[in-house]
Structures are given as structure tokens and as C-alpha cells.
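Omission of a single protein chain aside, the complex is shown with its protein chains in their original locations.
Showing chain A:
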Amino acid sequence: MIEQLTSLLSDYTFQLVALGTGFLGLLSGVIGTYATLRKESLLGDALSHAALPGIAIGFLFIGRKEWIVLMIGAAVSGLFATFLIQWMSRKNVVKFDSALSLILSSFFGLGLVLLTYIQDQPNANQAGLDNFIYGQASSMLLSDVRMISIIGIVLLVLVGVFWKEFKVFTFDPVFAQTAGFSSSILQFLLSTMMVLVIILGLESVGVILMSALVIGPSVAARQWTDRLSGVMGLAGVFGFFSGVIGTILSSLGKQIPTGPTIVLVMSVFVVFSLFFAPNRGLIRKYISQKKQQQMYKKQMEGKKEGKEYAG
């Protein structure tokens, strides 16, 4: 086991993949912080699930796995789905949650049907297309890691440049508008960044679980700090280690897809944070609640006794 691990860690391909998923996790954590604070986690879920038919259609168009074409397909169908959800709930056709699950599952269903159809075709190029469902980081190439790094650095720079604007818009969008910051520009920027991160993760984490990687790290990070910069930084760290450790676990086993292992590692971070965080953790909350109750109880008993003596 140890031997296996050391040989794995010194393997160039593995290092490359782990670096890729780690950086991906970092980005998901940072950008996902805006999504959870804006309460748009569910839209991220819809976006990633709904990307699947776009990937399939992209493949059908050119007949081979050209990364950029598949990703454009994913972005278009994901964005179209989120647009449909928002339109349906705004026009009161159906409620938001119903619209969300309807669109999410029907797009995903369409994606599965198309993928099955493609796999029945006598086209050898389709091999590995089903990796997009559960994610397979080992298919990552140097060019993929380079792509993740370039887009990632651009996104991080954007976060830095628009720090003040994104912050006020996330906290109080109406106030941001009255302060002269166009909400349509900021909304567009944030959505685009979110779409980019999700798309980057589709191949290694998969459409089903990618949204968890976007939401989870910031939920865990929120437990430990009360500052936006702190939440974002810690979410990046949690995301990074989820990616790296998840990739290690998936490579140790045989044929375990990376998506599930990454998300499982992340869930450990989340569960640990929810229970053990110093101020907001459930255990701490439980203890202080009990203490409070004990104190009231004592006070009440004290009063009762006092009354009895008086009577």
C-alpha cells in the first residue's frame, strides 16, 4: 500500500493530473463562494447536469472529441437550461423548485439518450465520452492542465480586480446599483465565471458531481471565518485538497471514477466543519445551548425555593 502510494506520487502523469484537479478544486472553491452567498447553488447544479446534451451534440457535429467544441456545446446547453428555469419561474409558469428539477432531469435524460446513441455508432472516436458523466481525471493531458491554469489565473485576476464590486453586489445588489455599479455587467461577469469553472471540471469531475465541488468548499469554509476573504481563501484550500486527495484515492483503486472520490473527500471537509468549527459548529452550539438551559433552570429553581420559603 505504502509502496503503491510512493510510486504513484512520483509518477509524472499522476502529478500532472493531481495538479490539474487540485487547481480545479481551488477555482471551484473560490468562484463557488459567490454562488453560495448569492444563494444560487441550485442553479450551478442545473447548469452542470444540463451540460451533458450539449457535449453529445457537440460530438455529433464534428464526429470527434475536440475539447473546445464539446465545451462550447456544454456551455450553450447549460446556459439555455438555466435561462429556461429562470424564465419559467419568473413568468409564474411553474414554481422555481419544480422548474429546476424538471429542466435539470429532462436535459440530463436527453444527454444520456444521446450518449447511448453515440456509443452504438461505429465511430471509434467516441471512446471516453462517457467520462463526462462521472468524471475521469486520468484522461487529463498536459494541454488540459495548461488550459485549466490559464483560465484559472484569468478568473483569479478578475476576482482581485472586481473585489470591491463583486463584494457589494453579492451582499446588497440593490445598493450596488444605486452606488453606480451596473448590476447587469456584474451579474454577467459572475455567471460567466461560474460557467467557465463548471465547464473546466466536466471532464475530470463529471456533470453529476461538479456542482458539489462548486458549493461544498465554501459551505465548509463559512464555518471557520466571518470574513469574505477568509471564506474564499479557505474554500480554495479545501477545494485544492479535495482535488488532490480525491485523485490519489481514485488512482489507488481500480477504475474508480475521480468525480465521486473528489466529492467524497470534500464531504469529509464539510461534515468536519459543520460539527467541529469553533464558533458556528453544531457541537459548540449544542454545548452553549445546554449551558444556557442549565442556567435558566437554576434560576427558576432558585426562584421556586425562594417562594416556598416565603410562603
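The definition used in the following text is that a contact is a pair of C-beta atoms (placed from the backbone, for glycine too) under 8 Å apart; a residue touches a chain by one contact, two chains touch by 3 or more; residues count from 1.
What we mean here is this: contacts and distances are computed from a predicted model.
Going by its UniProt record, the hidden chain of the complex is named "Manganese/zinc/iron transport system ATP-binding protein" among "Manganese/zinc/iron transport system ATP-binding protein", "DMSO reductase anchor subunit", "Cytochrome c oxidase subunit 1" or "Aspartyl/glutamyl-tRNA(Asn/Gln) amidotransferase subunit C". Touching the missing chain, out of A:W67, A:Y117, A:F175 or A:Y296, is residue A:F175. Checked against the full complex, the one of A:E3, A:D120 or A:D226 touching the unshown chain is A:D226. In the full complex, the hidden chain is touched by chain A at residues 37, 39, 161-165, 167-168, 170-172, 174-181, 222, 225-228, 230-231.
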